[in-house]
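Worksheet: the structure to be examined is printed underneath.
Yeah, one chain of the complex is gone here, protein chain that is, but the others are all in their spots.
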Amino acid sequence: MKTDAGTKYRKERIDRGIKARAEDIFALSSLQEMLYLLAPRAILVLGLLILPLYLGMYGKKVLINTAIFALLAMSWDFLFSVGMVSLGQALFFGVGAYIAGILHDSLKWSPLLTIPIATLGGGVICSVLLAPILRLRGVYFAMVTLALPLMFVRIIEATRIFGGTEGIHGLTSLPSVWFELYLSLAMVIAVLFFFRRLINTDYGLVLSGIRDNDQSVLRSGINIYWYKMQAVFMASAIGAFAGAFMTHAYMFVGMPAFELDYSILPIAAGVVGGTGTFAGSMLGAFILVTLSEILRGVGGVRIVFYSVLLVIFIVVVPEGIFHYLQRKYHQFERWVKVEE
Amino acid sequence: MFQGMLIYGLINSVILALVTLGFNLTFGISGVANFAHGGLYILAGYTIWILFNLLKIPYLVAVVLSILLTAFIGGLMYRFILLRLRGLTNSEVIASLAVGVIILEMFRFAGFIGFEYTLPVFISGSVPIGETLVDAQRLFIVGIGMALAIFLWIFTHHTKTGLAFRGIAQEERTALVLGINSDKMATLSMAFGAGLAAIAAVVILPLGIIAGEGGYTVLLNAVAVCIVGGLGSPGGVVVASFIIGYAQTFTATYLGSHWTMIVSLLAIILILVIKPSGLYGKQKEIEEKV
Partner (left out) sequence: MKNNGPFLQVSNLSKRFGGVQAVDSVSFELQQGEVLGIIGPNGSGKTTLINLITGFYKPNTGKVLYQGKDITGLMPYKIADLGIVRTFQMVRPFYKLPAFKNLIIPLYSPRVKRLAGGKYGDRDAIAIDLLEEVGFERESLVPYKITSALPHGYLKRMELAQSIAMRPEMVILDELFSGLSMAELASMLPIIEKMTLEGVTIIMVEHRLKELFRIANRVMVLNHGRKIAEDIPKDVMKSEEVKKAYLGTEVT
């Protein structure tokens, strides 16, 4: 409310009046509506494709890093959308990283082979590992995903398998930095559109049902545990891809693959960006990785930085940045005179 | 060697139980899994160190202050962060982990790393038991463990707050009807759990050095014991601590210490396959989710 020269005004929020705002495409009746829907997506894709051309080597490396974290963040967001909180994205990342590293080191297979195998293999292994707890309450999923990476690190350190504390060095890298860049960005775009599409299908509705009211899904004759396992497979495969990719990008795999950073940043990215939207998690990853590059000089405080932001957002702004942006795009505000 | 294994197994088991008690108790009462548990443990340790070494406060006073301070911070954490997320289990879990990470990594960042960060033992010297020489501090730990167990039993069966704790843990809705303030109880239970973490830190940290990394190990051990024993069950904590404790010590004695973590992992995998909700886990029926 505000008063101006004796007249009272209030703020009014109006939808931009375009039917295409709904998630399903009912009827796009004009070019304007199509552009309205298409514009953000086109800008995103084109932006990501063109940006690398303007970046130096350092910038390119940062962008690759951002893409990898965006993948981990979207994978986390997907599990969250099914009602599972993963406190250990590092599990998926590390498993994928080690599979690729070991395959390459012992069998000399090229990255073009190790990465896909690590992706699928990582997905299978993690799904099997996590299968037994899918029938339990959510906190068990959180506990096991938290515990496993911590355990794997200690086991590798103590038994010195897979290179132990040294890790495995001297692995082949990917063809070129351009390849790395466009491969990772392509994956980000593919995963983003895949998940957004999926969540709007009837299959996605079942997944949301499992999160919101799993009893109702059970009485509808659907095996929720099988669906949860499918979700874990998809999420862990994406995380494994990220790990396998980085193994070859860094030409090294070691205990740092199971590091806490890979678990915390995706959660922070999801919370800051906005859970459930995937674009939000991606946005969160971009923001956090970029900010952390700026804070590079200050060393270990980065993880504190993510965690603090996480806590602030989760308490104060739980919907996340993306919902705010979305609202701004779909609605506009104006002052309207108050009728007396 | 066998006798030594038996004794050290006992000590190891008590250490695991001590470390897990606070985490398990907080969950049992407030339903919140406090993943900042490891952080609070290390916080207690560093607090004593700072009070004792930098502020030159007498050791026992520093210990008491640290326990109270840690409990207080645990309560604050609930009151200002988790309370606003009440009922949103997913957000609670994320927030508590974040706070734990902040605590641990802040100490690391502030430079609290090094061999000088140790706490003095309560009792020095060693005691021969049979043919094994056991250091007195470790026996002290066992003693404290047993004393704590007795104290907790008396507390939850004979004091008003303790009975309220049990009431909420068993049947929250009925407890609410009886006028027990669930929010206040939850705050208290988190403070209590934090205090228990501090007590554990006080007696166990003198065995080694205080390091941020240790916080994650504590959290890992607490989680492992709860998975095997069943979340929310004090009996489960004790039994699981002994199973894992002895399995670890047995392995370390006869196979080599680098196998101990694998043993813990195997224990978890085994339990998940046989009885996922844990040995004493009250696998509450599916209806609980509503």
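The first chain written gets the first letter, and so on, giving A and B; residue counts start at 1 in each chain.
To be clear about the criterion, a contact is a pair of C-beta atoms (placed from the backbone, for glycine too) under 8 Å apart; a residue touches a chain by one contact, two chains touch by 3 or more.
Every value quoted in this text rests on a predicted model; they were computed, and no experiment measured them.
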Among A:I224, A:M255 or A:I321, which residue is in contact with the omitted chain in the full complex? A:I224
Hidden partner chain, touching residue among A:G88, A:P132 or A:G209: A:G209
It is residues of subunit A that touch the chain not shown, namely 202-203, 205-206, 208-209, 212-213, 215-224
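Definition applied: only the chains that are shown with their structure count from here on.
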List the centre-to-centre spacing of subunit A and subunit B in whole Å, with centres computed as mean CA coordinates. 32
In the complex, subunit A residues that touch subunit B: 80, 83, 85, 87, 132-133, 135-140, 142-144, 146-147, 150-151, 154-155, 158-160, 214-215, 218, 260, 264, 267-268, 271, 299-301, 303-304, 307-308, 310-311, 314-315, 318
Note which residues of subunit B are touching subunit A in the complex, please. 27, 33, 35, 81, 84-85, 89-91, 93-95, 97-99, 101-102, 105-106, 108-109, 216-217, 219-220, 223-224, 226-227, 231, 257-262, 264-265, 268, 272-273, 276-277, 283-284, 286-290
